[in-house]
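To keep things clear, I will list the structure first and then write my remarks on it.
All protein chains of the complex are present and in place, except for one that has been dropped.
We call the chains A and B, going by the order they appear; numbering starts again at 1 in every chain.
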Amino acid sequence: MRTGDYKQTYGELVALIDSPPVWLWSAVLMLALIAAPHVLNAYALTFLMIILITVTGALGLNILTGYTGLISLGHVGFLVTGAYAYAILVSKYHMPPLVGFLGAGLVPALASLVVGAPSLRLKGLYLAITTLAFSFIINTVILEMRWLTNGARGISVQRPEILGISFDSDAAFTYLCLGIATLTLLATLNIRRSRVGRAFVAIRDNDTAARVMGINLHAYKLLAFVTSALITGLAGALYGIYLSFVSVEGFPFLLSIEALAILIVGGLGSALGAVLGTVLIVLLPEATRLVFSLFSAQLDAVFTTGAQELKSMLYGLVIILFLRFQPRGLVGAWHDIRRAWVNWPLRY
Amino acid sequence: MQYLLQLLISGLAIGAIYGLIAMGFAVIYKSTGLVNFAQGEMTMITAYIAWTISTTVSGNVVVVAFGAILAAILLGLVIERVVMRPMLGEPVFATVMVTIGLAVILRSAINFIWDAYPHGLDVGMGRDIVRLGGIGVRTGQIAVIATLLSLLAAIWAFFRYSKMGVAMRAVAADDRTALLMGISATRVHALAWAASSVIAGIGGVFFALSYDLSPAMFQLGLKAFPATILGGLDAVLGSGLGGLLIGITENLAGGYLGSGMKEIAGFAMIIVVLMIRPFGIFGERDIERV
Partner (left out) sequence: MRDHLRTASLLLTATLLAGGGALAADPGITDTEILIGDVEPLTGPPALLGVAASIGHKIAIAEANNAGGINGRKIKYVLEDDGYVTARTIQGAKKLIEVDKVFAMLGMSGSGQSIAVMPVLEKAGIPTVIDVAPVKLLWEPPRKNVFVVGQSYEEGIIHLVNYLAEKNPGKKWGLITQDDDYGITVRDGFDSVVKSKKLNVVYSGNYKKGQQDFSSDMLQLKDSGAEVFLAGGIIAENIAMMKELEKLNVKPVTGIFWPGRVEPVLKLMGPAGDGIFAVDYVEPFAGEAGKAFLEKAKPLVSEAEFKGINRYTMSGYAAAKVLIAAIERCGKQPTWACTIGELEKTKNVETGVMAPISFGPGIRFSNQKLQIMQADTATVSFKPVK
């Protein structure tokens, strides 16, 4: 049993995995995820797919908002750009899916240079509003560029075949999402413990101080935007493939808000938080649905037309109550539990 | 010329509604440091309550107006007491997130309590058309512009001269010092939520009067928030003017550049303005200490 952290070198402090039990549990989780597509039914599998795709997107936003402290209200803009880049390259120009994924990363990354430019001058919510503006403007651009994007008609997307492996079945596609989500998680964890990651966090905590320490604000803020957009774009491509149909309609503005909700509910500024937040926010509607179905017969009888709205209200209520009692998010809860476990029977 | 004037008048009328809701955002931000993501939803609820009063109690304009203001005050106070006050002292992000959860609940309440059909608010006036040299305006639209302007004047006087107004500015400037000076932060917060609910609610009722009530009305919040940013998040008066500016820009863009440009024009203008004034037109620059 671990009783405390005794780190003696800097290397130990930044190690991704610092003890054998963590190794073991990570491996177990990985095995469980690999086994899942063969165990779960198709409905449960949709949740796993959505969780994996959303985790990728949330980790992308986490680099920008969680690490660097730049709030984005328009991340759905990168999501939709990535999805369209993939759909246009693969469905319209019949490029191999790998080229499609490359495009899905690069096009939003390029766009982010434009979106990120105001961040050199604006802060906080003032920056957030320019990202919001971007997400609306990009929708109009997509709708207007009919020769490339089919306008409002949208583009159908098939499940890909990469290097001779077909990802057509749900199980196979889940593995693709799992692969990308895992790589993204490793990448963001590694960014966090590198020089770049420390620069991001320094900018978040106080950008004037960071600048005084010799951090190039312009370069690092733009870098945060580019990395974040690249990852989000990949998530967008996966989401487009999952929907099998890419259109502006499929990427509503509410996704931007939901992404922020994931980070906050999970615990801002931590990759673990992004993962836990995703699981909670994606499964919460299903959980409320289950609670709801226990009483559905009575409710349906009383509120014949409005019963479904009660379910959404319950969803909102759970979020409020959760934040009321755990304002530091799931990561905060996790730390509390871990501390209690390690220190028991002492309080600290 | 007539074409331009008609565009300007329509722009001012819709801009005044944006402006009222934008002021709602700014009042809460200025006194509590929060962005209220449920502002559009609160506006919608007030408008629906006004409609219920007009159809069940009386369609008299005075009754509806008083009822709606009372309802808006109550809504603001209840939300502050039940939902927001327990979050006092918690991280800003968590608190803002709570308003997002609140927005979800209020949005669903519309279909739950009322229904998804559009409804018209009829108070016996405000829908008549006045023609001035070929330019058509509804009386409700003139009234909303006048209301916005008189509210701007009243609020300016309130913050400048009344004791509570000065207290609110003090809490906004530095809540700890204000506390030491004997100003009750909770009272200021409660007042801010009630005031914000009323100001935005007036905008919502006028919207219902000139357009219609529908469950999509909460999207007004999404139009008004940029107006707040344009005017300056902490500038209540600036936000009102920001709304007018966005209304006019939208209509001019729609009238001269084509309807596709209408919804983007406001955003494009905001980006340009923020590049020149990063804290909005009337916002105050934050001075940060390292």
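Quick note on the criterion: a residue touches a chain if its C-beta (ideal position, glycine included) is under 8 Å from a C-beta of that chain, and two chains touch if they have at least 3 such contacts.
All of these numbers come straight from a predicted model, not from anything done at the bench.
**Student:** Since one chain is left out of the picture, which of the remaining chains does it touch in the full complex?
**Tutor:** Looking at the entire complex, the absent chain's contacts are A, B.
**Student:** If the hidden chain were put back, which of B:Val57, B:Val82 or B:Ala116 would touch it?
**Tutor:** B:Ala116
**Student:** Write down which of B:Val78, B:Val92, B:Ala154 or B:Ala216 is the residue touching the left-out chain.
**Tutor:** Within the whole complex, the residue contacting the unshown chain is B:Ala216.
**Student:** For the chain not shown, which residue from A:Thr68, A:Thr149 or A:Ser312 touches it across the whole complex?
**Tutor:** A:Ser312
**Student:** Which parts of chain A face the unshown chain closely enough to count as touching?
**Tutor:** Residues of chain A in touch with the missing chain: 20-21, 24-25, 28, 31-32, 35, 38-43, 46-47, 50, 140, 143, 151-154, 239, 242-245, 247-250, 252, 303-306, 308-309, 311-312.
**Student:** Considering the whole complex rather than only what is displayed, give the residues of chain B touching the chain that is not shown.
**Tutor:** 3, 6-7, 10-11, 13-14, 107-108, 111, 115-120, 129, 131, 136-138, 211-212, 214-217, 219-220, 250-255, 258-260, 262-263
The rule is simple: only the chains that are shown with their structure count from here on.
**Student:** Applying the document's contact rule, which stretches of chain A touch chain B when the two form their complex?
**Tutor:** Going through chain A, the ones touching chain B are 118, 121-123, 125-126, 129-130, 132-133, 136-137, 140, 144, 206, 208-209, 212, 253, 257, 260-261, 264-265, 268, 303, 305-306, 309-310, 312-313, 315-320, 323-324, 327-329.
**Student:** Going by the contact rule set out above, which residues of chain B touch chain A in the complex?
**Tutor:** Per the touch definition, chain B meets chain A at residues 35, 37, 83, 86-87, 90-91, 93-98, 100-105, 107-109, 111-113, 115, 222, 225-226, 229, 233, 260, 263-264, 267-268, 270-271, 274-275, 278-280, 286, 288, 290.
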